[in-house]
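All protein chains of the complex are present and in place, except for one that has been dropped.
Take a look at chain A:
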Amino acid sequence: MSSNGKWQGALYGFGLVIILWQAVAWLLKIPIIPTPGAVFVNIADIFANQMQVHVVSSLGRILKGIFIAIGLGVPLGFLMGYFEKLDKIFSPLVYFTYPIPKIALLPIVMLLFGLGEASKLIMIVLIVIFQIIITSRDAVKNIPAQVFRSLQSLGAGRWQMFREIIIPASLAEVLTATRLALGTAVSVLFFTETFGTEYGMGYFIMDAWMRVNYLDMYAGIVVLSFMGFCLFIVVDIAEKYYCSWR
């Protein structure tokens, strides 16, 4: 899709959500569903002095989590894709642990690593890294043998194979996996931030809920969604820039 079309699509989706929300708010007229207008006015009021700090800490956790997951998962996936032996060692492990609902491990992680930042990051990494490992591995496996042959006949070394073929060939898939991981990471983040912290959008939303301040709660949900959307866009732009050959 062209970038113009994408923007139009996003705008259309946004408009549709607002219209539906407005309609429901008008129809039901109950305090737990405020109008979008009231929520946006509230965001403008409280963002700078109340929400900003929560946005920053949530964003920090997501970025750290994603970077750690990519930093560990992509190299491991590449190596598994390239070296058959490594794949044989690690794949059964990955397949066996992949379907375990990692979020259920949260109590264990919290017991082992405490209630603080470490547990939150570990949860994010634990949940998104599998997608990233498997996608990177399969991306490497799907590169046709012919492409490697032309470089082999030039006498390229292993590092050159990685730089000239494996990294550029799998970048698009890695970015797609990152985008999927981001969606998951935002959900996990919300969940982990409801425990053991006073900073983060998860905390903000749950706190507003406890205080029966629905306007703040909605403001939190909208801002968290917008944050996810912005991260999506960043990945999109990266993909457009690095994968223009597609």
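Structural remarks
One rule holds in what follows: a residue touches a chain if its C-beta (ideal position, glycine included) is under 8 Å from a C-beta of that chain, and two chains touch if they have at least 3 such contacts; residues count from 1.
Just so it is clear, contacts and distances are computed from a predicted model.
With the options "MoaD/ThiS family protein", "ABC transporter-like", "FAD-dependent oxidoreductase" or "Sarcosine oxidase subunit alpha family protein" in hand, the undepicted chain maps to the protein name "ABC transporter-like" (source: UniProt).
From the options A:Ile165, A:Ala208 or A:Val235, the residue with contact to the unseen chain in the full assembly is A:Ile165.
Here one chain is not drawn; of A:Ala48, A:Leu154 or A:Met210, the residue touching it is A:Leu154. Touch with the chain that is not drawn comes from one residue among A:Asn4, A:Asn49 or A:Gln146, which is A:Gln146.
The chain not shown here touches chain A at positions 144, 146-147, 149-157, 160, 164-165, 168-169, 171, 243-246.
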